[in-house]
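Of the protein chains in this complex, all but one are displayed in their positions.
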Amino acid sequence: MNENHSDDQIGRARVQDSPELLAYYKELETLGAGALWTVANDIEPWEPRSSSVAMLWKYESLRDLVLKSSELVTPEQAGRRVVYLVNDKRKDVSAAVGWLYTGIQVTRPGESTSAHRHKASALRFIMEGEGGYTVVDGNKITFEVNDFVITPNSTWHEHGVDTNGKTCIWQDGLDIPLVNALEANDYAVFDGKQPLANEVNFSPITYGCTGLIPADKTWDKPYSPLFKYSWKKVYPAIVEAAKVNPVNPIDGILMQYSNPSTGGHVMQTMSASMQLLPTGFKGKAHKHTGSFVYQCAKGKGYSIINGKRFDWKERDIFCVPSWAWHEHHNASDTEDACLFSFNDLPVIEKLGLYQERELEENNGFQKIE
Amino acid sequence: MNENHSDDQIGRARVQDSPELLAYYKELETLGAGALWTVANDIEPWEPRSSSVAMLWKYESLRDLVLKSSELVTPEQAGRRVVYLVNDKRKDVSAAVGWLYTGIQVTRPGESTSAHRHKASALRFIMEGEGGYTVVDGNKITFEVNDFVITPNSTWHEHGVDTNGKTCIWQDGLDIPLVNALEANDYAVFDGKQPLANEVNFSPITYGCTGLIPADKTWDKPYSPLFKYSWKKVYPAIVEAAKVNPVNPIDGILMQYSNPSTGGHVMQTMSASMQLLPTGFKGKAHKHTGSFVYQCAKGKGYSIINGKRFDWKERDIFCVPSWAWHEHHNASDTEDACLFSFNDLPVIEKLGLYQERELEENNGFQKIE
Amino acid sequence: MNENHSDDQIGRARVQDSPELLAYYKELETLGAGALWTVANDIEPWEPRSSSVAMLWKYESLRDLVLKSSELVTPEQAGRRVVYLVNDKRKDVSAAVGWLYTGIQVTRPGESTSAHRHKASALRFIMEGEGGYTVVDGNKITFEVNDFVITPNSTWHEHGVDTNGKTCIWQDGLDIPLVNALEANDYAVFDGKQPLANEVNFSPITYGCTGLIPADKTWDKPYSPLFKYSWKKVYPAIVEAAKVNPVNPIDGILMQYSNPSTGGHVMQTMSASMQLLPTGFKGKAHKHTGSFVYQCAKGKGYSIINGKRFDWKERDIFCVPSWAWHEHHNASDTEDACLFSFNDLPVIEKLGLYQERELEENNGFQKIE
Partner (left out) sequence: MNENHSDDQIGRARVQDSPELLAYYKELETLGAGALWTVANDIEPWEPRSSSVAMLWKYESLRDLVLKSSELVTPEQAGRRVVYLVNDKRKDVSAAVGWLYTGIQVTRPGESTSAHRHKASALRFIMEGEGGYTVVDGNKITFEVNDFVITPNSTWHEHGVDTNGKTCIWQDGLDIPLVNALEANDYAVFDGKQPLANEVNFSPITYGCTGLIPADKTWDKPYSPLFKYSWKKVYPAIVEAAKVNPVNPIDGILMQYSNPSTGGHVMQTMSASMQLLPTGFKGKAHKHTGSFVYQCAKGKGYSIINGKRFDWKERDIFCVPSWAWHEHHNASDTEDACLFSFNDLPVIEKLGLYQERELEENNGFQKIE
């Protein structure tokens, strides 16, 4: 491979304009055509190129505004009360990074939304509150802070909070921008209330023990039958895993939420992970394809993304664009830090588009701008 | 499901602006955020929504311009001499439809390009000429008119025409816009000439008989080991298939190019098909997700796409956007018509985004505008 | 389908002997051949036909003899001190049922075996003791009563009990008869002690939370990375599952041990399950292909197998041959009963040989002979 990335070389377009050529281009344009060499270098970049920038959203700045939304509009008016987070360079597609949408939703005790479904897939990471629940295709799932919940592609879903619960706030993650870009999204409203198909928490209970599944193996959907990944189980598990696994110099202890019936990603288009950064952990830098949205679930620290430092603590949300150098640091010497993240890796992997590079210079650490 | 697609209903956003809300929106904006209900109805459409329009490119209009490109610029200057076809609504991403690129490339006898590779996948459908060849990862493949050839994701590839051949023109199809949109494209130039790894046409010969593969099964790539699908084999096969298969009222006789080592699509992101429309065939309308580019390989006819008629004959190229109603008609009562097409169905299918609807009214035929 | 199972019908061999035919048969025999019709009805039975009989082994009868083996022979002499259970009709292949071997192994505190490996796969179900462990390909796994442990095909493995533990007794299950029958077994002795590759219990800890797997996904073996399924997790999980799942009239609450990285069987040739029979449960009868060995892990009850009643309590072992009618009953109205079982269903399923029939007569219950 030629590592000389000058475009003035064999195999790249290097055509100088001339009156004849300009006339030629104009004629092509009238026919709905163009000369490839006029755009080739632009559409064939040497390396992956993201149109997003790294951003961090401080929860302390947003929380009041999120709560205020529940005073300003009703669920009936708004569908859902959500403050969505938008990348400075992706406002046209309402994306937080790449083709991923994220927002912060609030639901007050006694409220519930109507049910709907769409070709976009959704996930939630619970930030505050008590008594919250979701109903997915007739399965009612209750959740608590730091639980991770999925509502896959084309499932009917609705959310609510028990009358005697406390106001719930959670992060939504969706692939709406991607599914719109792929010109495949749709939307339908459920006529009336979803009837419950099973006992409450049927699915997380039935699949609740690692390595144990119903012997009739009737599950045939392309997403995880678990629906909920409880922090009460996940955090102790990752703490135990940290005791017997070597700490990865880039990722710390990185565990992926998986589909227990396949070992694969939880949904067809989005994956999610929980990552523990041990006390004092200073992660090295790498970059890879795929877009990521993080939420700090525990502790505090900072990430350096493309040379810029972003400090975060519990509930802060930030994003890492595709092919951006990034490293994660735990800022505490006494408490571990946990980062929840979701991403579009299932898309990137299925289409054969994953690649990764580790930073070699400066012992693997970026210089901060 | 509620079929009433008015947005003024439960489950859709219906918030009226007010001074208080406008102030609220402004405050959110300063924080890199927004209120979901201001964009929800737009980003959650009732049905798949394409930003492309149906278009047809007449070969008789383009052929001279394509040939002229080989006079105007050299391969060394231009990389490749290609006239690309661009959708009126997708000029920003150089796409013919959806996220698919297509172009018409010309190579004169004795010419050959340098080798390169990219994360985008490519395919060719041969339109004219003799003595053309492609070299894919060291495998030299010769081709003839109406042959279909692939150069998958990240394979080194180069093309040429023998000194004693005739000027070759072929259609290129690539997923460049998609891979750019997914922020994963890259590009590399091969340093020098690719050495041949095998005898000429090793791969199409080795996998040349249906149901017969090398017993060592060493093939482990995520694309077809066949590389070339010869019209000399494909056309007689589809004619024979037409004798024993019922004619599909929508598709005629529709055969998919497949990977003989998996039975799946030829590459990870793009699929291709050959379709025979029997004499006098009048196809009914359906619509589905996924973007399609067609080339007429034989005969003549017309397609009705979203109510508009497009007449085509051999070598004409046209596109059908996602979720556009379309029907194909053979305009001859004496000769069958064949349509080559390529599409992004592997993407749509893997991500769980395929859906289809048949036209029910008017006996399945669209009314022409 | 013709339900008349008389062999005197079209499609079955019904040839009468004659002097000419007898001479013909003799001539064929000299050539290493025979006439199919002389054996066809025998080798093509109307229904699956097992050569095993149902049997039950009372632990109270065997326990002293198992312990005695550890006095009679040393590990160095015997390799392992195991009393194996042999089906009355399968003595020639040392099988407990079908092609499955089972035995009861004893290891005293401070003892350990040398490491070996074989193409046969093995599993253990722990019956008694403390401080037992197994080492599988360098992974030391400690176990307790009612834990289920695997030592797959071709992994180096050895077992032992800590010096300050208590004598351990466990059930071994292997597919030795099957792998011998398939003429594929082998055996090798490890030269010296296996070095430990990881922390103790690395694997069950790392994969210890349902739906959480290491994000690097380096596991590529055709068996479960979990290695151990702890009763301390499994029993509470199945009790919880019983609260939200309907009780299956045949199986009660039947959960399969699974490979968390695939959702499939724990090993390539053998599967295992844990089954809870609620208090007072009276299971209906069915029969299916596949051979099963059971051990009662908790409680007491009885099974009716091909019309014969077998009473069991904790630690008793029994078998159900292929295509034998069987039903399981909990004999207690105050305590649930749990049956561990292992079987050859992975073989039966992969080869397309599974079939099942439910008993229709007598409301689904067999008449006891």
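As written, the chain order gives the labels A, B and C, with residue 1 at the start of each chain.
Convention: contacts are C-beta pairs under 8 Å (C-beta built on N, C-alpha and C of every residue); 3 or more make two chains touch, one makes a residue touch a chain.
Quantities reported herein were computed from a predicted structural model and do not represent experimental measurements.
K.L.:
Where does the absent chain make contact, in terms of the chains shown?
P.N.:
B, C
K.L.:
Can you tell me which of C:Pro177, C:Gly208 or C:Gly283 touches the chain that was removed from the display?
P.N.:
C:Pro177
K.L.:
Pick from C:Asn201, C:Ser230, C:Thr269 or C:Gln366: which residue touches the chain that isn't shown?
P.N.:
C:Thr269
K.L.:
Thinking of the whole complex, not just what is shown, which of B:Ser18, B:Thr262 or B:Asn362 touches the missing chain?
P.N.:
B:Thr262
K.L.:
Out of B:Lys233, B:His286, B:Lys308 or B:Arg357, point to the residue that touches the absent chain in the complete complex.
P.N.:
Answering carefully, the residue with contact to the hidden chain is B:Lys233.
K.L.:
Need a quick check: the contact residues on subunit C for the chain that isn't drawn.
P.N.:
1-2, 9-15, 20-21, 24, 27-28, 31-37, 39-40, 43-52, 55, 57, 61-62, 65, 68-69, 72-73, 76-88, 93-94, 98-99, 101, 103, 113-116, 118-120, 153-154, 176-177, 179-191, 222, 268-269, 289, 291, 321-323, 344, 346-348, 350-355
K.L.:
Considering the whole complex rather than only what is displayed, give the residues of subunit B touching the chain that is not shown.
P.N.:
198-202, 205-217, 224, 226, 229, 233-234, 236-238, 240-241, 243-245, 248, 251, 254-263, 266, 273-274
The rule we apply is simple: only the chains that are shown with their structure count from here on.
K.L.:
Show which chains lie in contact with subunit A and also with subunit C.
P.N.:
In this structure, no chain contacts subunit C and also subunit A.
K.L.:
Report the inter-chain centroid distance for subunit A and subunit C in whole angstrom, where each centroid is the mean of the CA atoms.
P.N.:
Subunit A and subunit C have C-alpha centres separated by 43 Å.
K.L.:
Cα centroid separation between subunit B and subunit C, in whole Å?
P.N.:
Their C-alpha centroids are separated by 52 Å.
K.L.:
Mark out which residues of subunit C touch at least two other chains, giving numbers and ranges.
P.N.:
If we look for residues of subunit C contacting two or more partner chains, we find none.
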